[in-house]
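Only a single protein chain was left out; the remaining protein chains are all shown in position.
Letters A, B and C mark the chains in the order given here, with residues in each chain numbered from 1 onward.
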Amino acid sequence: MPRADFSCLARLRVRWAEVDMQKIVFNGHYLTYIDTALAEYWRAIGLPYPHGYVDRYGADVYLRKATVEYLGSARYDDLLEVACRVARLGRTSMTFAFEIYREKEDRPLVTAELVYVNADASMQPQPLPEDLRRLVAGYERVAPSS
Amino acid sequence: MPRADFSCLARLRVRWAEVDMQKIVFNGHYLTYIDTALAEYWRAIGLPYPHGYVDRYGADVYLRKATVEYLGSARYDDLLEVACRVARLGRTSMTFAFEIYREKEDRPLVTAELVYVNADASMQPQPLPEDLRRLVAGYERVAPSS
Amino acid sequence: MPRADFSCLARLRVRWAEVDMQKIVFNGHYLTYIDTALAEYWRAIGLPYPHGYVDRYGADVYLRKATVEYLGSARYDDLLEVACRVARLGRTSMTFAFEIYREKEDRPLVTAELVYVNADASMQPQPLPEDLRRLVAGYERVAPSS
Partner (left out) sequence: MPRADFSCLARLRVRWAEVDMQKIVFNGHYLTYIDTALAEYWRAIGLPYPHGYVDRYGADVYLRKATVEYLGSARYDDLLEVACRVARLGRTSMTFAFEIYREKEDRPLVTAELVYVNADASMQPQPLPEDLRRLVAGYERVAPSS
């Protein structure tokens, strides 16, 4: 059942400027779409980024790795749904999983995993705050792995 | 004689992601191209933006108005030249003129004027520094109007 | 009374990737925002772009001139409203007026005018279709000038 395990869903419409001469969305723009879902996720757990996170924890999150699989192509004016959940809570990192759907379709166009590291101002990784683990656990439908 | 009055010239190649389904560069991207020429202009007069300007004058420049005329269309992989000069030095504002050419062509694809205002940290317009007027006058081939 | 004369309103939220080191939206992105409102306009009058227009009239519209005034600054996560109307119907061109507001505010952050030309496949300007004039007139709250 698509999307069912995903706690957060962002919606957007593909813009003209995002579509290339192949008449499909340029590959890098999916990371922009994913970033809008991430913003909704932080808002949903009560840590609107950046202030909600940075002010509360005195730390910031940095993207360490992105893996994106392109299974289909979004086109101009498509209504997209970007599903987001935390798939894993590590010691200093957390992994977000994403699936991007065309509205009303059951097979995702794009799936992705993004690994973020919690780090202090000098960019040194720091353990994830227990408070953050609690907020995520309280929000997710499926418990993140560790 | 095209470009001859322009003191500063930036070069770039049109990227795949900047071209839309009409097979031409999306209109907003020309402001990005223009911004790269502006960066070269600040560098050329010895005020690399932002630090060169902000640290020296304790002020910043803010875009107030942009007028862009689209006379032709840049296409994927085109080599473009973005010509830039200061056309006018007002009391608190300065007007940059731009012409964007396809390499080796004599008629511009795009012409533009951007009006920037010199302002303090509270966004109040401030007279252009005399030092800035001197640097611009020493660099321009054609004296800016006032 | 802001927005009241504008027949069409598009909403969007400012994305992280659209905000620069000055913590404001980069100037070129407002043309992307404007383009999303334009898409809603074409949809609203029954000519979803591009097919609705191109297939019906055997012509296309090309941007000829954009004038953008920057009166304020949109910031990350702002909810924006892009108001759009046709301000003028010329012989071969039509002028769209835009105002961009932060949600619930009365003074626009940006105002703009974009002049589009109706042209055939060889880019020669052609008179605006009478059918298009009728559709626009039937939709606008304030009659466009001519």
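The rule is short, and it goes like this: a contact is a pair of C-beta atoms (placed from the backbone, for glycine too) under 8 Å apart; a residue touches a chain by one contact, two chains touch by 3 or more.
Quick caveat, the model's predicted, so the values are computed rather than measured.
Student: For chain C, which positions touch the chain that isn't shown here?
Tutor: Touch set of chain C with respect to the missing chain: 16-17, 19-21, 23, 26, 28-29, 76.
Student: Considering the entire assembly, which residues of chain A contact the chain that has been omitted?
Tutor: Those residues of chain A that touch the unshown chain are 21-22, 26-32, 35, 50, 60, 62-70.
Student: So that we can see where the missing chain sits, which residues of chain B does it touch?
Tutor: 13, 15-17, 32, 35-36, 39, 48-49, 77
One rule holds for everything that comes next: only the chains that are shown with their structure count from here on.
Student: If you average the CA atoms of chain B and of chain C, how many Å lie between those two points?
Tutor: 24
Student: Between chain A and chain C, what distance separates the C-alpha centroids? Give it in angstrom.
Tutor: That pair's centroid distance is 31 Å.
Student: List the centre-to-centre spacing of chain A and chain B in whole Å, with centres computed as mean CA coordinates.
Tutor: Spacing between the chain centres: roughly 36 Å.
Student: Counting only residues that touch at least two other chains, what does the list for chain A look like?
Tutor: 16-17
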